[in-house]
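Can you keep this structure in mind? I'll have questions shortly.
Missing here is one protein chain; the remaining ones are kept as they sit in the complex.
Letters A and B mark the chains as written, and numbering starts fresh at 1 in each.
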Amino acid sequence: MFSGFMVNAWLIGTIVAVVAGIVGFFVVLRGAAFPAHAIPNGAFAGAAGANLIGLNPLIGLGVFSLGAALGIGRLARHGRADAVTALALVMMLALGAAFLSQSTEYEPEIFSLLFGEILGVSRGQLVPVAVLALVCVVAIGVLYRRLLLTSIAPEVAAAVGLNPARIETMFLVVIACATTMTVPVVGALLIFTLMIGPPAAARSFTDRTALALWSSVAIALVTVWVALACSYQTNWPVGFFVSVVSAAFFVAGRVYAWWRHSRATTDRAPLVA
Amino acid sequence: MSTPPVLDVEHLRVAFAGRTVLEDVSFRVQRGEFTGLIGSNGVGKTTLLRAVLGLQRIESGTILVDGAPLSQHHRSLGYVPQKIALDPDVPIRARDFVALGLDAHRYGFARRTKEQHELVERALADVDAERFANTRVGSLSGGEQQRILIAHALISQPSLLLLDEPLANLDPRSVQEVVSLLHRVASDHQVAVLLSAHEMNALLPVMDRIVYLTNGRAASGTTDEVVRSDVLSALYGHHVDVLTLHGRVFVVAEPGEGDQDIPEHPTLTVN
Partner (left out) sequence: MSWIVEPGFFSNGPVHVALIVGAVSAVVSAVVGVVVVVRGQAFAGHALTDVATTGGSASFYYGVAPVIGFLAAGVLGAGAMDLIGVQRLRGRDLATGIVLSVATGLAALFLYLDATRSATTGATQQILFGSIFTLDSSTIPLVAAMSAVTLGVIAVIYRPLLMSSLSAELAAARGIALRAVGLAFMLALAIAVGLSSIAIGSILSTALLIGPAATALRVTRRLRGAFVVAVALGVGATWLGVLLAYNSYYWFPSSQGLPVSFFIVALVFLAYLVSGSSTLRRLLRPRREVTV
């Protein structure tokens, strides 16, 4: 399990988990689950298009995720955010379908773009993935406190001179970046799972912001490692295990939060407001 | 005056949704002054505050904070909205939220220094929030959250604290508590306060000046100067009487002048 092509899978999986854990923390904080689901689907169309014209799929991924991110950000400001995100999502998927229909390899293409091919990842893909991962992590690190305040109290943030709209755009671009590097690995449909399951679970387990962020990374790592191991043993798709383990962590987090809450309300004396 | 006023609003005109909300509003807030922005609901208090914060486009007029125009002043202002929508799932403790008031605008992930931690402790103590400092902000009651918002706004040592209707929907005892808390922290920190309210009586003991807003215009000065029949009648455009009873002030319109907004209900209650 730990030799040959699997080494690449472990390395890339680890990088993906770290990025998903960090970016996902803010996805969950900002309630951006739907855009985080929609942008990777834009990536899918880009990869299919790039494939069609003989370009490196990574370029197509990058261009289309960025376009999706900025497009969704722009459209959402001028209409109902959720309806617009849904439309943008399907439009990009449809484009992907159209591109794929024109190429000779239809079926396996779709499967790997949507669900990932982590076991088929080559050494050569390691460098661009690592570079993009670094970009994402650094961006989040630099914007950390601004992201926090604009996510939690945008009005107060605006009052002290921050620009919530600009931060939102930058964050969507980070999602696009994270998407570009992860879609070839876990697939468009499943990167989303890593970006919401582990962070949602992590924030149930601790009150402290920084700790919740690191827990999110830790849980994402465990998820990916377990999924890889199971996939290696059974030959079933990695994405299946990622989704199941993520869901398990999410449920565990909910249960723990409910238990804490029920304990707290019985133990604590009522506060005077 | 050698130092410029903390807030200088001149001939402010704000319009949106097709109507002029603020016609010609002028007033000043000096250093350390506790000022009440009084007006009934819908008259434009929030609009005025948002304009001062730079969140609302203005048609004409000037707004100077610490002598400088809007874009450069943000550190001088502390803002306390009525409430923030935060659910208990969000992992941020009260003390962490207050700490963000120090450095939310900073880039990077640097750890906070010992001095900063102490500042946070003191800010929490100022608003009597030590008890729930480690609780998630989303789990706090409305009053507790308000105190955290005040601490967050104060910790960066602004020259002016802006509060949007902090007393709305509070019972009389809580109103008194919040007013005395605000008065205390304002004088301790020597920060000017501009808070909006639709009822002035609770603020009478602590207000240095009042800005009385109606009809898109404002009259400002001390309560004695402003809350008078002649001044307010000019402001409203029709005759109003000002009555004082048991230390409480009532602004009463003549019957028939029903469509003017009068902040005080002319009913007498004995507390």
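The definition used in the following text is that a residue touches a chain if its C-beta (ideal position, glycine included) is under 8 Å from a C-beta of that chain, and two chains touch if they have at least 3 such contacts.
Computed from a predicted model, the values in this text were never measured in an experiment.
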Which one, A:I39, A:A68 or A:L89, makes contact with the chain that was left out?
A:L89
Out of A:F171, A:F192 or A:F205, the sole contact with the unshown chain comes from A:F192
For the chain left off this view, which of A:A9, A:V28 or A:A133 is in contact with it?
A:V28
Among the options A:L55, A:L211, A:A229 or A:V244, the absent chain makes contact with A:V244
Can you list, in ascending order, the subunit A residues touching the missing chain?
28, 31, 33-34, 37, 78-80, 82-91, 93-95, 97-98, 100-102, 106-107, 110-111, 114-115, 187, 189-190, 192-193, 196-197, 200, 236-237, 239-244, 246-247, 250
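Note that in this section only the chains that are shown with their structure count from here on.
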Going by the contact rule at the top, pick out the subunit B residues touching subunit A in the complex.
53-55, 74-75, 77-79, 81, 84, 86, 88-93, 96-97, 100, 103-109, 131-132, 134-137, 141-144, 149, 152-153, 156, 162, 174
Residue ranges of subunit A in contact with subunit B within the complex:
29, 141-146, 148-149, 152-153, 155-162, 202-204, 206-209, 211-212, 257, 261, 271, 273
